[in-house]
Structure formats: C-alpha cells, structure tokens
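What you see is the complex with one protein chain gone and the rest in place.
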Amino acid sequence: MTLEIACPNCGARPHTEFAFGGEDRPHAAPDPATEFERVFYPANVEGPQRERWYHALGCRSWFVVTRDTRTNRIG
Amino acid sequence: MTELRTWAPTVTSVLASAGACDRVGDLPGACRVSPGEVALVGDVSEAAVAAAVVRLDPDAVVLDVSDGWGAHSLEGPGSREAFARLSKLELPVAGSLVGEVAGVAVRILVDRDRIDLLVPSMVSAHVRERIETDCAELLR
Partner (left out) sequence: MTPEPLRFEGREVPVLDGDTVASALFRAGVRTFSRSLKNHRRRGLYCGSGECPNCALTVDGVPGVRSCITPAESGMRVERGRGWPSAEHDLLHVADLAHTLMPVGFYLKTFIRPRFAWGMAERVIRRATGWGRLPLDAPAARTVARHARCDTIVVGAGIAGLTEALEAAEGGEQVLLCDEFAIGSRLAPGPTLDAVRALETRARATPAIQILERHAALGLFDGPMVPLATSDELVQVRADRVVVATGATESHQLFPGNDLPGVMLGRAASAMAALHGVPVGRRVVVVASTAEGVEHLRVLVATGARVVALVPAAFVDEVPHEAEAILDGELVEARGHGHLRSVIVREVGERRRIACDALVLSTGLRPRDELARMAVDEPVRLVGDAALEADEPWLGGGYLCLCEDVALHDAEQAWAEGFRSAEILKRYTTATMGPCKGAMCGHALACFARGRADAGDARSGTRPTARPPLRPVALQTLAAPVHEVIEKRTGLHDMHVAAGAALGWSSGWKSPIAYADPADEYRAVRERVGLMDVGTLGRFLIGGRDATTLADAVFAGRVVDLAPGRSRYVLALDEGGYVVDDGLLCTLEDGSYLLTSTSGGAERMDARLREWAERLGLHVHLLDRTSELGAILVAGPRARDLVGGLTEDPIDAASLPYPGHRELTVAGVPCRAIRSGFVGELAFELHHPRSNGPKLWASLQRAGRDLGVSPFGLEALELLRLEKGHVYLGQDSLPDDTPVKLGLARAVDMTKPWFVGKAALERLAELPPTRRLSGLVFEDATDGAGLRGVPLTVGSAVVGRVTSAERSPVLERAIGLGWIRRARDGFPDELRAGNTVARVVPTPFYDREGTRVRD
C-alpha cells in the first residue's frame, strides 16, 4: 500500500516515512471534569477525521491532516 | 558506472526560529531540514553563522555536529538509477531534501548526477552495506 501524506515542510511523501499520532483531540485548558473523557473516549468517526502525523523519517515535525477513515483519502 | 564514495562530512546544525534560519538557509551546502533547523555541510565559520542568527533569535543553537554524521556520495551516470533502488523519493535536478533512504532518515544534497547522502553515524555502516548490496552491478 502506498498512501501518500503531504508533509507541510517536505511535500507529498510515502506514508512509510511517517508515524501515526492518533485522533487530533485539541489540548484544551486542563479541566478535570472533561479531561478523562477527552483522553479515553475518542470520537472514532467513520468519515473525515482530523488526526496527527509525525514525519519520523523526514523533518520530524508534527502536523494535522484530515483523512477519510472509510476511503483513506487525505484532504 | 556510478562511483560510491564514503567520507566524513563537516556539519553545523542551526536550530533557530524560521526567520533566523532563513538567513542561513541559502548558503552553499545548506539543507533546510525543517522551518526551525538548517544543516550546513562543509566548512563554515561557526561564529559568523551564530552571529547572523542570534540577532533574530537570541536562543538559537549553533553547534558543530560533525561527529553525528557520515556521508556516502553516488556520482556519475547511473547515480539516479542506483538511488531508485534505495528510495521511493523523486530527486530534483539540484537541491536538498530530507527523507527515507535505505530505511533511514537521510539528508540529501543533489546536483545533477552527484547525490550526497548524509546519514546519522550510528547507521552509516548499515547504509554503506545496503548501497553495496542493492546497487552492486551499477557501482564502479
């Protein structure tokens, strides 16, 4: 499989250069009442999902991408 | 026939804000690793570079990190063909980029048929062996 991901610094690269960082759950001001839910109950959408990727074998920067979890299409 | 040469590069790492990195990003031998990092390959005056960046980013880090890098160069006709056996990346005619080669994050400086691969010294022997094995018939 050769999914391509567009790193904002380096451009489109094969997904094997990246590490997946999970659903993007915005880091809000710490509120104990909601923090547990935020961490342990991800939305897990079927459809476009905002998620974090790390360009491990490239510029080593983190960025957010929207990927459709049904089709693997990004953007 | 492609020539493979292994050598010990001189590398200076500049970690600074994007604006400060812009000031040194176009120097010869510069590889813009990311907005906040420039690797300068070759002899540079650490002091001059530091002076240039510190003005815009007083926290900037400018360090000689030569010990952390090894270099393997492919030069001659067929260098791109050899590269295609090591990586999925598409190379520009000239320029620099960072990406996966032989399974490792490599800083690449390319100028026509000369391709310089800067690899972390801990995997330098591994990359050399991989080039020798995968590109055997292409190397002089």
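Residue numbering begins at 1 within each chain, and the chains themselves are lettered A and B in the order written.
Here, contacts are C-beta pairs under 8 Å (C-beta built on N, C-alpha and C of every residue); 3 or more make two chains touch, one makes a residue touch a chain.
Remember, it's a predicted structure, so these values are computed and weren't measured experimentally.
S.K.: For the chain not shown, which residue from B:Cys31, B:Val44 or B:Ala60 touches it across the whole complex?
M.R.: Considering all chains, including the one not shown, the answer is B:Ala60.
S.K.: Which chain A residues would touch the chain omitted from the figure, given the whole complex?
M.R.: Contacting residues on chain A, toward the hidden partner: 1-4, 19, 21, 27, 30, 32, 35-36, 39-40, 52, 54, 56, 60-62, 71-73.
S.K.: Could I get the residues of chain B that touch the absent chain, sorted low to high?
M.R.: Answer for chain B: residues 13, 15-17, 36, 59-61, 63, 65, 67-69, 81, 84-85, 87-88, 90, 102-104, 120-123, 125-126, 130, 134, 136-137 touch the chain left out.
Please note the rule applied: only the chains that are shown with their structure count from here on.
S.K.: Between chain A and chain B, what is the separation of their C-alpha centroids in Å?
M.R.: 28
S.K.: For chain A, which residues are in contact with chain B within the complex?
M.R.: Contact set of chain A toward chain B: 2, 9-10, 13-14, 16-17, 56-61.
S.K.: Which chain B residues qualify as touching chain A in the complex?
M.R.: For chain B paired with chain A, touching residues are 33-35, 37, 88-89, 97-100, 104-105.
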